[in-house]
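For this view, one protein chain was removed and the others were kept in their places.
The letters A, B and C name the chains in turn, as written, and every chain counts its residues from 1.
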Amino acid sequence: MSGGARARRGLVGGRFAAELDPAIDRVNRSFETDRRMWEEDIRGSEAHVRMLGRAGILPAAAVRRILRGLAAVRREMGEGRFEVRPEDEDVHVAVERRVTELVGPDGKRLHTARSRNDQVATDLLLHLARASERLRARVVGLERALVRLAARDGQAILPFYTHLQRAQPVLLGHVLLAHAELLEDDRQALLFPLDRCPLGSGAGAGVGYPVDRRWVARALGFRRPSPNSLASVSARPEATRFAAAMAHLATTLSRLGGELVLWTSREFGFARLGDSVSTGSSIMPQKRNPDGAELLRARAIRVHGALLALLELPRGLPLGYFKDLQEDKVHLFRAIDDLEAMLDAATAMLGDLTFDPARMREAVDDPAGHLLATEAADWLARRGVPFREAHEAVGRLVREAESRGIALRDLPLDVLEAAHPAFDATLRRALTAEAAVRARRAVGGTAPANVAREIRRWQRRLRREGRPQTWGDGR
Amino acid sequence: MSGGARARRGLVGGRFAAELDPAIDRVNRSFETDRRMWEEDIRGSEAHVRMLGRAGILPAAAVRRILRGLAAVRREMGEGRFEVRPEDEDVHVAVERRVTELVGPDGKRLHTARSRNDQVATDLLLHLARASERLRARVVGLERALVRLAARDGQAILPFYTHLQRAQPVLLGHVLLAHAELLEDDRQALLFPLDRCPLGSGAGAGVGYPVDRRWVARALGFRRPSPNSLASVSARPEATRFAAAMAHLATTLSRLGGELVLWTSREFGFARLGDSVSTGSSIMPQKRNPDGAELLRARAIRVHGALLALLELPRGLPLGYFKDLQEDKVHLFRAIDDLEAMLDAATAMLGDLTFDPARMREAVDDPAGHLLATEAADWLARRGVPFREAHEAVGRLVREAESRGIALRDLPLDVLEAAHPAFDATLRRALTAEAAVRARRAVGGTAPANVAREIRRWQRRLRREGRPQTWGDGR
Amino acid sequence: MSGGARARRGLVGGRFAAELDPAIDRVNRSFETDRRMWEEDIRGSEAHVRMLGRAGILPAAAVRRILRGLAAVRREMGEGRFEVRPEDEDVHVAVERRVTELVGPDGKRLHTARSRNDQVATDLLLHLARASERLRARVVGLERALVRLAARDGQAILPFYTHLQRAQPVLLGHVLLAHAELLEDDRQALLFPLDRCPLGSGAGAGVGYPVDRRWVARALGFRRPSPNSLASVSARPEATRFAAAMAHLATTLSRLGGELVLWTSREFGFARLGDSVSTGSSIMPQKRNPDGAELLRARAIRVHGALLALLELPRGLPLGYFKDLQEDKVHLFRAIDDLEAMLDAATAMLGDLTFDPARMREAVDDPAGHLLATEAADWLARRGVPFREAHEAVGRLVREAESRGIALRDLPLDVLEAAHPAFDATLRRALTAEAAVRARRAVGGTAPANVAREIRRWQRRLRREGRPQTWGDGR
Partner (left out) sequence: MSGGARARRGLVGGRFAAELDPAIDRVNRSFETDRRMWEEDIRGSEAHVRMLGRAGILPAAAVRRILRGLAAVRREMGEGRFEVRPEDEDVHVAVERRVTELVGPDGKRLHTARSRNDQVATDLLLHLARASERLRARVVGLERALVRLAARDGQAILPFYTHLQRAQPVLLGHVLLAHAELLEDDRQALLFPLDRCPLGSGAGAGVGYPVDRRWVARALGFRRPSPNSLASVSARPEATRFAAAMAHLATTLSRLGGELVLWTSREFGFARLGDSVSTGSSIMPQKRNPDGAELLRARAIRVHGALLALLELPRGLPLGYFKDLQEDKVHLFRAIDDLEAMLDAATAMLGDLTFDPARMREAVDDPAGHLLATEAADWLARRGVPFREAHEAVGRLVREAESRGIALRDLPLDVLEAAHPAFDATLRRALTAEAAVRARRAVGGTAPANVAREIRRWQRRLRREGRPQTWGDGR
């Protein structure tokens, strides 16, 4: 604890004889965290004060003056000129303090008929709605990068993996669009509709004034006022739900990261990150490290931790407001920032990535891979052999081919026939990667016609979406 | 590791010369976990095999025989007669094994054009849809218990709390409905629409047969087949989303638990759990412990842990199927069971709970509580004093009243006037709990008329809802 | 992504044709996090370069020049004069870059025979050892505050609680020392001995120079060099262990917080936080909120989250170094800062806390509490009645007393005798709080003599401990 000076009280002076102990001030103060909601705080105050005027709770002149003050604070904040003072323990106090300095005693009327409890709950929902837009726009950017790669190189054939063992041949475009598909699912889950507006819930019991909660809710873009004031200040299910959507997006990004780490390893060798997105070693001059991809894996944990914290913070607390709940913003805002950085890094990497279709093809054709064993079993099954029996017969063939070190298609006919009498020489025609992918032409399968159609569908969809924005200066 | 005997292989025999090591078999085997999906597994197999028949992939006779076998297995499972065998490593293997025993070689055709990867993904979605119904019905039961209490005792006045300090008077009905409101929010989030059907994705590349995925999807109640086979076996965002909804419900229940622990403490004394839901001490004969309420707090952690596990399991894995993903069912099923037990316990406690309105009223009227201080500030604000100034003046009055050990309303008039010249004797009329709650009559406030209206709205809503069901025997 | 300018490369230039993409640079750059280890980084470099000199790997003149440069950087850092440059991606690069500017080409020899991998592992252990000292000193400060309160007010009698139901009378000193006891346990667990020094492990294979790892280990205060270079850069069990100790301390602090929240509620009323550690409400003038105590509960989650992240970050990674591991510092440093703030806040609260022994005594004597029921059962058991039979008899008495609304000791003799024939009038003498606490005089019990002895033991122990320090400016 550095200074010996006690911290000045913000807006709650009358009650206390002593200044706040700096150690308590340090844990209590939230301005550094909640300042980024300044825009929403001012917007909420504007709607609130307008409503107070319409409802006859404040005189029109006071309303005008407060609005003028709020507009001035918005400019100061927006231009980075706002001077923070020691008593500004949070953004709400800071704005009210400054409005009062600017417009005089009418500023002290701003907090009529509301509490910080309903105010901060409203600010947070507005802020998350904005964060939702920004994150979703970034997801679109990443989908665009994936679809661009799919259109450029998607016809290459590579193995897909189960248990990190080569499974069957698929088109690269199929894999890239699978990532896009999962991202799109996350993007939908990130939608943040403004439904129940907390403003007017006061500290939790409602407020003792004839406020018009419907008007203020709609003015701020909500569908309706919250139906129970106590529920409204006690819990923030929308925020936790948003955190859950962010957490799943983080997992999805981590898997793209994991894919890139493998693909760019020398052993897989399917892709190469360009110099602009590769990092080096302080000691090994040859290294080109996929740090960005690794961090997609590692940062996901942070976002997961944020969700866990939001769920645990109110665990066991009775209804009402508790300081514990205030911590939610630290976790939410860190998660938003982490995800933005992750999305930007992922998009940057895909923007400087080249594939090596020849290495992919080698992996597909590797005689020891037996990537077409399922085709052999299906070949039998199509000829009426029960699939389980076909599977067993091909299993034995694989053991035989392995011991000879050759591919299934190169086994002599008598070995095939010994494994199952239904086999004949035409089997070999079925055992090509091209035949294998072409056969998977039912909805969702990896057949080239399917993948091409999906790429076109994605391109149409993405053409309809906008571009990412950036936060205002004042964040 | 007990037995020395190697475990018999299930359906994948041809490939391997040796039996499975028991230590690997122990971690690999999932029958004990996934057996509860037997009904969905059979339902999925029926739809699959019907489709194979319609598409001409299997002959009609084989389809009929397999369907007969599946029906027989359903009866055996439903009646608890199904005999598990060592090679039944999971429910899918067990069902196919038994069908084959019952109907002969045609059973070996059941796995044509599918993989366990798409099969288990489909089973799981179907199972979660059923769990969703069951959990939501139980939430309705708990809402019912809350609304019943609100209708019975809801007009009692008690303090609500912020920071566990008494804040303002509210109606008990307002608090009970706040819990119901939060539960209803969770119930909506638990909805589990069947959208994308994974069946037909095969191991991940699609299947090499002309399957009709649209037909099978609709037959199982899904809206459509999944659009990318690889995405479909690689991730289960619906399951994680469901776990997130369960996790938030667990938090909501934990808060009801926390409320009950406080209310039934001797210090609060607002409520008393009946004998049927109270537990005793092995050493202290006087104890009546709210174990059930405490466990609502504690078990919530388990459900949160399940969500965290679902998010972390696939972190960093490339697309494709990995055994890691199989663990999701352990976590999901435990969470479902925990939540059911929690919901049942909560409903039981509310069914044997009596309130003590006199103790509540004492807490409201406690002169040292100053529960009406906000009323005094509002009184001034309504007379044109800026709220912040009014707040400060009342803050000073509270200090004065505290030092005299009396209530605000009992302060002499000259003290009031010294604190603020706008005060006069009519203030005292405003300083009653009844006036305070009546004033909060805007939407969502605690005014008696509001609470009565809300109770009626809830009663109407609940009348439309059904009753909880139970799982079949075979779970 | 804001700027279009590419980020300049730090020390790894030769390999790459392009500058780093800003989005990758943003996630890759760690200077803001690891700059707080500057002192340890310089200390490590000094030991390393001295060793290189002694081993004949660098000429003495180069060693002298580098040491001079390092000393200059230490002054710049310590005095806040160090100028950060865009290419300073981490603290190691920054120090080497600046040394080279200051002493010329010899600075480029500093990284001989080491890698950032072993360098950062060493820095981190040194830094955690310092954090351990600081945290432990703060724990002592908090223990001191507890023991001071115990010595001042510890003889007051209050109920202790199980299940938040009143259980038995105990001395306040017993409760305060129980907190101290748990804290001391945590303090021991926070010890951070410097055992295995990673320096000399290079990137993971060891270094190709005749370095003297034993010398450098001892010079830095470690017991020995790490025995396997690969293990040394792949995992940091000491850091995770330290995080686990921090996590448990956070839980312990959260419980002190929970205790304070309850004690200072009006319902319990056992304690009152002074003005310097109480906070107010923006709307309710009467509030004195224990925000600090609530934050002890809430921040514990952050520290738990840090531990979880450390365990999950390397999960599933093969041995070797991965960028994922770098995230550990973010989590560790945040946890350290959070804990320091929590310890300071807890100590501040205990420094301005007054107890209300009269309210405590009321709770003990409350006839409805039956706090002495165990004494009645023990009274019987001491007279030869099997305890279980005694427990049942007193259970019936409690029901009887409850229905009459009186204390056990006020039940008529015939009622007592009806409950159990062994009861007689002398029972009443045993049924006082004083007798109850006095009886618990075996080791660890709450008897006044025990508590007094424990207070003296604590005072002696604490007299031997030092005072907390603060970090240097440069953190």
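The rule is simple: a contact is a pair of C-beta atoms (placed from the backbone, for glycine too) under 8 Å apart; a residue touches a chain by one contact, two chains touch by 3 or more.
Since the structure is predicted, the reported quantities are computational estimates derived from the model, not experimental observations.
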item	value
Selected residue (touches chain absent from view) among B:T252, B:S281, B:T374 or B:T446	B:S281
Hidden-chain contact residue, picked from the options C:R241, C:R272, C:R361 or C:R428	C:R241
Full-complex contact with the absent chain, from C:A151, C:A189, C:A368 or C:A422	C:A189
From C:R388, C:R404, C:R429 or C:R456, residue that would touch the chain that is not displayed	C:R388
Touch list for chain B against the chain that is not drawn	1-2, 6, 9, 11-21, 23-24, 26-28, 92-93, 111, 114-117, 202-203, 274-289, 291-292, 294-295, 297-299, 301-302, 305, 308-309, 312-313, 322-324, 326-327, 330, 341-342, 344-345, 347-349, 351-352, 470
Absent-chain interface as seen on chain C, which is shown	11-17, 96, 100, 105-113, 117, 160-164, 167-170, 174-175, 177-179, 181-182, 185-186, 189, 200-214, 225-235, 237, 240-241, 244, 247-248, 250-252, 254-255, 257-259, 262, 297, 300-301, 304, 307-308, 311-312, 314-323, 374-375, 378, 381-382, 386-389, 391-396, 398-399, 436-437, 439-447, 450, 454
Chain A, residues in touch with the chain not shown (by the definition above)	161-168, 261-262, 264-268, 280-291, 294, 312, 315-316, 363, 366, 368-371, 373-374, 376-377, 391-392, 394-395, 397-398
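The rule is short, and it goes like this: only the chains that are shown with their structure count from here on.
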item	value
Centroid comparison with chain A (C-alpha atoms), farthest chain	C
Interchain centroid distance [CA atoms averaged], chain B/chain C, Å	33
Distance from the mean Cα position of chain B to that of chain A, given in whole angstrom	24
Junction residues of chain B, two or more chains touched	161-164, 167-168, 262, 312, 315-316, 374, 391-392, 394-395, 398
